[in-house]
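Notes follow the structure.
Only one protein chain is missing from this complex, and each of the others stays in its spot.
So, chain A:
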């Protein structure tokens, strides 16, 4: 009983859709019309051996342990299959991350595998742009890809290929892809959508500690005396971390966010800071800590550089000055500093409110400053902690070959290059000595014609990249665009010359690494639909086609081959994967590389082993509101959806909960603009406008600010967002741009 055209399953359908997908004989139709219960069997209950009384449709004959493929919390799951088809998703009660709990996306994740809209066959725009994509064989698809990219590389140099990856693949696949791109396709212009997400955290960690790597663990959320969350809306974005908060008696939760988020409502103290005034707040806290002798003198003496400059620098961040910038009262700032400074263990967590900024990397450094000043790092409950975005953003940071070489090796470090070359048995000269272009720079290079071919893997930039118009120009200018994804069509595929259908979560085996550096096992419980292949298999086939398979991937057959090599490559590095086997990881519910906490000995991977305090000026955000564009647009997420909705949009229940985007606006502004609840509004920036966005008049945003979620291609926030990027991390400034809002005209 499935829909023959869309493949939709009854478990993932509305009542009317279920009726439509049922094929009925005439007698059954008459019976249904008269009201005989022909659906009784669908609604029968049964007893699952393990899970007890439940709908018979969810009773499984086999349970497979795996790890959730959405966010970076990295929840352990059990997927139930019956006759080889997924029927149920459960949190794994034994997994230390989530102890059996899942968010609504995880609880319905088994539905995405057989959801409608999966990519099943390679598609090539045979007649060129303007003609439709046509199904082709894998051989034809891969030959076309290698030939077209090869031709462009011959004419314009190897770096005419730009590759945009993701945080959604397996670590083993990232490791393979990095090698394939850098040493097979021989282009350095490779980056991931992780640059839209946590690049600022990576850069900030490198600035302060000399290396990437979140130093703490989730358990610290339970043991800290104070948890300060900066620009982090856990309740919507990492809901399964929330139950670790409010557990310890007396713990103080402080949330700094311009919007009254669900997380802000959990807080003991919500700091409604003005947009992008977090640096002033952080420096102001440092000022008070130094003034009131709340710093850890011994720690600073033994492990930290740059104190003298820093002390001089923060003198001007008096509570009064900070109050002016942040909009918080002097008293509040004093209170926060005092709570933070007097805590035995203090935890600072942050997410996109910090990262999504032209000053993201240095804001991270400013956060790290506080941890270093008070010695709140490398101890139980004490950490400056980046709560990452995607399920395997960490895996690509560590094993990929984009912003650094595998194993956090630096491009510009001759020793690192030499070591890696010898591990791989290649000449050191084959390794690049500087990183290639970052994501936004690849896009810009495509616009200017330096990058001629784009290969987009498991990401959907049309919805997720800022300033749509420029991106569209990049796709239009590029001569050959390949999009590799598990779903078809995605909005980005409109611009694709070639589409490669990929397997997704649930169809592949390997590992993910979560925010707390926990490597967890990902298992397969289904086979890819149609001709779709795992990304790993696609990479192998391309390596074969390029004639580099034997050199780069000798004897490799499965992702496990990649894992074994990656273990060797990471051995002895900060992110050391060598101590664990796949089986151990699976049995233990994951294992953290580097142990529970990094830097317990106070030795940092900088020269001299000392961390560094940075003097971070607080600059106003780039595009300030003015008379014409009088509102600040903030963008974000909602718990029901994941990123650009290619997956959650295909889960009928999640899509039904939040079927469209909305714009939050304070009643003061709504009244001024004569707008009412649910009005369809148009949001205009200097770049473009979004029409027909449902207005939500609410006090949870400040006057002068508006908020909208970014998940929706139909009401795409990135039409108006600003193409400004952090000079260090290259992360876009998604969070603030100047807009005006008016009622949409009927069309």
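Keep in mind that, in the parts below, contacts are C-beta pairs under 8 Å (C-beta built on N, C-alpha and C of every residue); 3 or more make two chains touch, one makes a residue touch a chain; residues count from 1.
The definition used in the following text is that contacts and distances are computed from a predicted model.
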Missing subunit (named according to UniProt) among the choices "DMSO reductase iron-sulfur subunit", "Quaternary amine transport ATP-binding protein", "Tol-Pal system protein TolB" or "Sugar ABC transporter permease": "DMSO reductase iron-sulfur subunit"
Residue in contact with the excluded chain [from A:300, A:701 or A:739]: A:701
Touch criterion as defined above, residue of A:78, A:183, A:281 or A:462 at the omitted chain: A:78
Contact with the hidden chain (one of A:42, A:311, A:330 or A:596): A:42
Residue numbers in chain A that touch the chain omitted from display: 10-19, 32-37, 39-40, 42-43, 45, 50-58, 62-65, 78, 88-90, 93-94, 98-104, 107-108, 235, 239-240, 242-243, 260, 262-263, 265-266, 270, 272, 509, 521, 523-525, 582-583, 586, 639-640, 652-654, 656-662, 666, 676-678, 680, 692, 694, 696, 698-703, 714-715, 744
